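One protein chain omitted, others in place.
And now, subunit A:
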Amino acid sequence: MDAPTRAQTEAGIPAQGARQRRPDAIRPDDLRAEGEPWTWLLGGALALGIVMVLGLLLLVAWNGATTFWPRPIEVVTLTDGSRIAGEPVRSQAFRPGPQIIAELPPGIRARIAADGGIADRTLYRTGNYDLYGDDFRWVPDFQRSAAERPGDMVLIERLEWGVFVGRIVGFTHDGERTTTGDPRNPALEAAYRAARARWAEIRRIERGEIGTVNHHLEAERLRLRRVLLGDHPPAEREAAERRFAAEEPRLTAAYQRLAAAAQRLRAENARDTIILQEIGGREVTLPLSAVVRLVRANDMTLTEKIGVYLSRWWEFLSEEPREANTEGGILPAIFGTAAMTLLLVIAVAPFGVVTALYLREYARQGRITAFVRISVNNLAGVPSIVYGVFGLGFFAYIVGASIDRLFFPEKLPSPTFGTGGLLWASLTLALLTVPVVIVATEEALAAVPRSMREGSLACGASKWQTIRNIVLPRAMPGIMTGLILAMARGAGEVAPLMLVGVVKLAPELPIDGFFPFVHLERSFMHLGFHIYDVGFQSRNSEAGKPMVFVTTLLLLALIFLMNIGAILVRNRLKRRFQGSQF
């Protein structure tokens, strides 16, 4: 018991007498008298909650931040004489099956039996999926006879087939073969840089220039089709056909010229290869241009390691995914998430605020408004997947299909707005989050002091002038809080998005250089869905695991950043009204 209470008791607080009269009364030195057990319970619950949240954040942050750090490659000699090479990922205890134990030498068998049938094993990321049919391999400790870290082992990230782990045997430049095992060979480095530059140029031609030509060709085709579909006079039809007949060969020629340029570069690239050898001795020849990154895993200074770490992060943030999303970057997903959340706020803010304004300021308070309020609150409890179904059925199949029939008949039967897309996903989420905004706005409006409204009205302001000049600015911080909550909920929602426009891979960003620059009808990628896809839908869940953590970290960071931004805006608004409480 703490000191003040004892002091009170000694000071002769009348509770002494009360205790004698009523034996069942709570004594003043009883814990219950101050409600202390409840305080402890509440404090404990809070502490538990904080520990769980911090633990989750730490887990995600640690796993996410260490994923890209280069790890050493171990070459392990097994008891049967064969060797494997790979990055040790993690170790664990396991219980070998009876068949395995039966084949073991008696000494090891006795040791496992002494440990209660449990042995240790280590997971190695061996790479070389094209050769082994798997990226990872478990090695039980009783099969290991020796392990070393030779300095010439390299880890090569390639465009296809995941990483390669092994040694460099040599390389060819312009068809001439040089034999070298040294990854630092200057001729090799020069050839590699040239090959990568050509590769980037090919990509620029194919994505940028050929993409533009294709876009114009498609536009011409659609223009012609549009004229032919409508009831235009024959003269116009002929003019359109003539125009198409003139444009098509010009664009096709441009396409062929560009394609030929790309083909030349490809042919050059095919002459520069790197010859690699995996630990078992098999040789693999790889075009130098397909090498994304060459990591001398066992022979690096700290600076070089940091360089690899940062370059991997940069690739992750600025590139498109490859290899079924388990490698490369996630720029389209970051972009899609941010764009969708912004659109969601743009859609939900006016809608929610106007609704709340009418409900609170104009509608007569009665049964109907009460019913509307209950309905709005209930909307907040509807499972999000239901909104997804509604969004698909209403926005995409009804509204979108009508838009297609009216404005894009030339593209049918392939839908433009008649399928899931960025706009419909944002509107679906806006619908999902609008109750939050309505409730928050109503409360903010109700909290504006009556004296403010009266002061304005007494100056001869109309109701709308009062709302616009006095009530809305005063309620703005509260409204912003509602929007922040809506944003946080919307950005983390995945289930409804799977129905209304999120896809596994959409390298085309919703914003590009072609009119009208913002393509709200396009399907997009989303970090939340990306986590699900990489972690649970890819061919190799072990390879996807680090990506899950990094992507989660990024999603959290993105939501955090957007919330911080909104909170800063809100605090600036709040400061303007400081001291106005009286």
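Rule of thumb we're sticking to: contacts are C-beta pairs under 8 Å (C-beta built on N, C-alpha and C of every residue); 3 or more make two chains touch, one makes a residue touch a chain; residues count from 1.
Throughout what follows, contacts and distances are computed from a predicted model.
The chain that is not shown carries the UniProt protein name "Phosphate ABC transporter ATP-binding protein", picked from "Cytochrome c oxidase subunit 1", "Phosphate ABC transporter ATP-binding protein", "FeS cluster assembly protein SufD" or "Stage V sporulation protein AD".
If you put the hidden chain back, the residue from A:L131, A:A324, A:M452 or A:A495 that touches it is A:M452. From the set A:G328, A:P409 or A:P473, the residue in touch with the chain omitted from the display is A:P473, counting the whole complex.
Among the residues A:S145, A:T285 or A:Q365, only A:Q365 touches the chain that is left out of the figure. Of A:S402, A:Q465, A:Q537 or A:N571, it is A:Q465 that touches the chain left out of the display.
What subunit A contributes to its contact with the hidden chain is residues 365, 449, 451-462, 465, 469-470, 473-474, 576-580, 582.
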